[in-house]
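A single protein chain has been omitted from the complex, and every remaining protein chain is retained in its original position.
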Amino acid sequence: MDTTLRIDSLTVDIGPGRVIDGISFEVAEGRILGLVGESGSGKTMTALAVLGLLPEGAVIRSGQVLLKGNDIVPMSPEERRRLRGKKAAMSFQEPFTAFNPVMRIGEQVTEAMRAHGMSRAGAEKRLAELSRMVKLSPGICRHYPHELSGGERQRMMIAMALSCGPDLLILDEPTTALDVSVQKHILDLVSELQRRKKFSVLFITHDFSVVNKIADDVAVMKEGRIVEKGSKDKVLKAPGHEYTRKLIGCIPRLGDTRKRLPV
Amino acid sequence: MMIEVTDLKKYFYKRKGFFSPSSDPVKAVDGVSFSVEKGSTFGLVGESGCGKTTVARILSGILEKDAGRFSISGKRDMVFQDPFGSLNPRMHIYGILSESLKVSKVSPAEARARCVEALELVNLDPAGVMDKYPHQFSGGERQRIAIARALVNRPEILILDEPVSSLDVSIQAGILNLLKDLQEEKSLTYLFISHDLRVVEFMSDTVGVMKNGKIVECASAKEIYSSPKHPYTRILLEAVPSF
Partner (left out) sequence: MTSFTLTMKRIIFGIFIIAVMTLTAVFAPLVAPYDPLEMDLSPEGRLKPPSPEHFFGTDNLGRDVFSRMLYGARISLSVGFIAVIISVCIGILLGGLSGYYGGRVDALIMRFVEVMYCFPTFFLIMMVITFLGPSIVNVMVVIGLTSWPGLCRLVRAEFLSLRERDFVSSAKVQGIPDRRIIFRHILPNAMAPVYVSATLSVGAAILVESALSFLGLGVQIPRPSWGNILTAGKNYLDYAWWLTFFPGIAILLTVLSFNLVGEGLRELLDPRLRKRK
């Protein structure tokens, strides 16, 4: 099996602090990897490293980030920019702040495509196609971000991320800010698109039940390290690491009969 | 009954534009009734915008009701969702905890004793906490401080508005356990508000499911989760990813 993304002993520092500490994992072609961790575990930093979008002051100390076999660590910012969108694209947690409030949704999606050299007419056509793909009517593209619901914005974020047909889609807590019923639709949409288009997904979340629903493989992150990784069934049914067990155990489930939660 | 709410209503009027002074009201709370027994937890669950927080804010006295009645038999206090926003960043913890005591003319010695007691109840070390400022604590610790502040006045009723929603899951578990312990120890009555059905089931004796300002279904937690009657309740339950 080929790998779409392969991270090899990546270490990232911000100032004196180590935010990613020698992590290695891979996202196999056509599979969904759930990267699970709590706030501050370094999971979002990992996503930004893959896109070459680490914040100012962050330094990659060592390691490789291989996108389809190309290491992006030694690349120039311009080379990385060209890869973004085509090789890897990302959708953010809060789609409200990720969109420019004074630009129509459609313009923002086509802007990304035009930046990658698509003609205006081609981009317009693709936009209509994309919005149907995420199950929204193309008319919605004429609206401004605040006129859309949270779920619609998240769908458009995903549409934007998919606009250049990336090999890897990174989703950073795409459902955390959404209501449960909307959350379900987004998860269903992601699974369906992934099955149809066969791209790979790096799905970042703190919620094991979401991982259970969507992922094929799981990696658990804590304080900048990967403490456990493997297939979903293995990690969720027979967690090997104490931290994984704790994270799984401390979420109440429906029909939970426990009086107290393990801490 | 510690809390009795009958046909509570709250409408918000939003100005549409300059020439149309008021549009149709947003019916945030539209005829809500429920009651909570002493020592029990009433869970109010619903999606964003359903009006659950407005109910909490009316019962806690932050907002005025438009119609209906409610009675609260006993002292009440409230814990908010975001412990980063609910503690004044410019006051030290002792100041935050003791403020309401100071206002109600409790002697300084007594106030100090009560703050120590409240911090011990939430498992924080009073000596190491009182002189510090909110930004020196983690999210979970701040939420404990917020709970301690609510306990300082020795309330009988706590209104908990999404008290664990902004916390990491492992921290969340600790706070939920703490709330259960406190309830048992002090026989507190809780109004527990959350969007998370799993958390609400874990905490509550009775559950009300809210949608568009109304309670669409209200029953014991067991019943709601084992045999939901209302279609909306079923939709919500099915949407929860399980494993």
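Should a chain be cited, it is by its letter among A and B, assigned in written order, with residues numbered from 1 in that chain.
Going forward, contacts are C-beta pairs under 8 Å (C-beta built on N, C-alpha and C of every residue); 3 or more make two chains touch, one makes a residue touch a chain.
Keep in mind that this is a model prediction, so the values were computed, not measured.
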(request) Name every displayed chain that the left-out chain is in contact with. (result) B
(message) Of the residues B:Glu4, B:Asp66, B:Asp82 or B:Asp181, I need the one that contacts the missing chain.
(response) B:Asp82
(message) Using the document's definition of touch, tell me which of B:Arg57, B:Arg114, B:Arg198 or B:Lys211 contacts the absent chain.
(response) B:Arg57
(request) Determine and list the subunit B residues touching the chain excluded from the picture. (result) 57, 60-62, 76-78, 80-82, 85-91, 99-100, 103-104, 146, 149, 153
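Just so it is clear, only the chains that are shown with their structure count from here on.
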(message) Rounded to a whole Å, what is the gap between the Cα centroids of subunit A and subunit B?
(response) 32
(message) Per the contact definition, I'd like the list of subunit A residues that touch subunit B in the complex.
(response) 38-39, 150, 179-184, 187, 206-210, 212-213, 236, 246-247, 250-256, 258-263
(message) Under the stated contact criterion, what part of subunit B meets subunit A in this complex?
(response) 47-48, 139, 168-170, 172-174, 176-177, 180, 195-199, 201-202, 225-226, 235-243
